[in-house]
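Worksheet: one structure, shown below.
Of the protein chains in this complex, one is absent; all others appear in place.
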Amino acid sequence: MTGEDRAFTVARAAVIRRKRAAPWLLMLPALIIVLIFFGLPTLYMARMSFNLSEGSKLFTPGLSWANYQTVFSNEVFVGAIWTTLQLALMASAATLVIGYLFALLVWLKPAKWRLIFIGLALCPLLISEIAIIFGWWMFFPKNGLLSFALTSSGLISDKISLMYTEFAAFVGLVYLTLPFCFFILLSILDGIDKRMLEAAADLGASPLTIFREVLLPLTRNGMLVAFSQCFIFTMGTYATPSALGPDTLWTMGFLVQEQMLGRNNWPLASALSMVLVVLVAVMMVFTRALATRRATLHV
Amino acid sequence: MTIAALDLQNVRRTYGRVVAVDNVSLTVAKGEFVTLLGPSGSGKTSTLRLVGGFDQLNGGSIRINGERIDHLPAYQRDTATIFQSGALFPHKTVAENVAFGLRMRKVDASETADRVKQYLGIVRLSGFADRFPAQLSGGQKQRVALARSLAVRPAILLFDEPLSALDLSLRLQLRAEIKNLHDQLQFSAIYVTHDQGEAMAMSSRVAVMRNGAIEQIDTPENIFHQPINEFVYTFIGESCCLAVRLGPQPTDGAGGRIDLSLQGDHAPGDARLYIRPSRLRFGPDAADLPNRLKARVEFVEFLGDMNRYHLRAAGLELFADHAGAAVHRAGDVVDVGWQSQDMRVFR
Partner (left out) sequence: MSDGSTPLTRRSVEPVVFRVLTLAFTIFIVAYVLIPIVVTLVMSFNEAAQIRFPIKVWSLGWYGDFIASPQWTDALKNSFIIAVGTAVISTTAGILAAWAFERYDFAFKNVLYILIMMPLFMPGVVLGLGVAIAFGGLEIGGVSIYGSRGLVMVAHSLWAMPLVFMLMEATFRTIDNRVVEAANDLGAPPVRTFFEVVIPMVSTGVISSVLFAFVISLNEFVMALFLTDRDTQTLPVLMWLSLRSAGTPRLAVASVILALTVFACLSLIMLWYIRQLRKVSR
């Protein structure tokens, strides 16, 4: 290799090095945000959950499992974990059914309706959760619109209130997660050739048979993803169930907030948060594993 | 000695174990139009991308007008590429597209305006300055791309299969236009294509590539008439291949007897005989030709001004083109003949 060649090899290496450095430079702002404002707080929270809470101080440094013991033995917290899981499960199942039908409706209807329905589905996504809560808050109580509509139409004689019931919380939660489910399933359905349905109908299959034999297998993965999306989202929300549900409806999110802002017990709030994060993570890994296994089996 | 517009010495590019460009050396003199011709995966586009600076080489050197440039990024090289897709800036007008390179080179405004006008005139798109690319046809887009690259007056123009996305008639028309422009403006260029017709029609010289290496580089005439090896021969022009076993009883290689007689001495053993289909004669025309083969007509394709006869002799398949009305029908057994200089034998 001549001296000239060596010099150019060095120069070429510099170009390649610069090219290698470029993506890291581009990612720097995003990495700073994620690492400093997400990674660091998460580690901090994990550490905090082993601290102790004594007296009036926010926390005393320590290293004990006491907070986790509290979370898993105290009736209130164990109850909250079950309530959260139960509520998330029920609400997600309901969302899946309604969202599936909604997506199916939009998919099957002529294209001119499509934009209107999509606009409709965007509403819950684009309106603040607090505004939606307040909307239901005016719909369910004794002097609310529901009661007024039912009494004035003569369906019932006495005013009724569905406010502060589990049903109200449930309605509110489904409302929040409906768009996720709808859009995931619609995108899956859009990938299916509609002529397949006509072909099946031509062969004499009833709508129910077509659904069971054709649509269900094709959308199974999408349903799984949609369900887990809703489940994860519902587990984390606390405002809707606590504002619309009964006073006894304590979710994990609510207790985190309560311990943090109401009782100033940082270590316990952190421990609860950690449990919540782990549950979310488990749910994600679980659906992912299930979805890929199904994919390899069926496709 | 004059300085070459482009000089590649032992250029090499590997991706892991795959050798994309294998010690390619190539010079393009000023005003020369050199075509890199080869099947997909032969390394012709990879070579072009190394020259353009879109990829870094592993070894060797590239010089433009005598200056070493292989260490420079694409935006510092005096090259201009015409891509297959045209790659026009969709949000800029035709005039803005053509002006882009001049703006980057800090050419002043009045000169830029003049040159935009000049080159749009050259590619016959003067009235289209304010259109957006989406409003142009495929051929017009390619002409804008050409004007955009010509306007910066690069040391070398790089064509990356610019016509392969167009339909046939447009392709032929633009190919003539590019040739005309080259005669007029005498730019230096490398033209990558897998279409041998394009290569033959436009080039000063053609480099046939395979597996990342140049097999032969020469004028189109020499490439066609004196192919250096079997690959070049088969890649350029249509040909029939007869894989035979020569000997006292010639066979089709699999053992099927064939009625073949060849002029001159041919050593016995496996051989592949190549003949251009346009040089095959048959019927009465074949009678006094020195090389002959008896074959049966399988079917006849009507190609407009000629008929293509698909023939079979035992396991051998060949086809011959014949102008005029169809003289044979499927099932006929005919004599096929050819001159010795029209045949190449590879073993």
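We just call them A and B in the order they show up, numbering each chain from 1.
One rule holds for everything that comes next: a residue touches a chain if its C-beta (ideal position, glycine included) is under 8 Å from a C-beta of that chain, and two chains touch if they have at least 3 such contacts.
Predicted model, so just to flag it, every value in this text is computed and none were measured.
In the complete assembly, the contact with the undisplayed chain comes from A:256, out of A:81, A:200 or A:256. Contact with the omitted chain, checked across B:91, B:225 or B:329, is made by B:91. Screening A:215, A:232 or A:249 against the full complex identifies A:232 as the residue touching the chain left out. Touching residues on subunit A toward the chain that is not drawn are 19-20, 22-24, 26-35, 37-42, 44-45, 48, 98, 101-102, 105, 120-124, 126-139, 141, 143-145, 147-148, 152, 175, 178, 204, 206-207, 232, 235-239, 243, 253, 256-257, 260-261, 266, 269-270, 273, 276-277, 280, 284.
For subunit B, the residues touching the chain absent from view are 52-54, 73-77, 79-81, 83-85, 87-92, 100-101, 104-105, 132, 134-135, 145, 148-149, 152.
The working rule: only the chains that are shown with their structure count from here on.
Here the CA centre of subunit A is 57 Å from the CA centre of subunit B. Per the touch definition, subunit B reaches subunit A in the complex via residues 56-57, 61, 68, 70-73. The touching residues of subunit A, when paired with subunit B in their complex, are 4-5, 8, 11-12, 14-16, 19.
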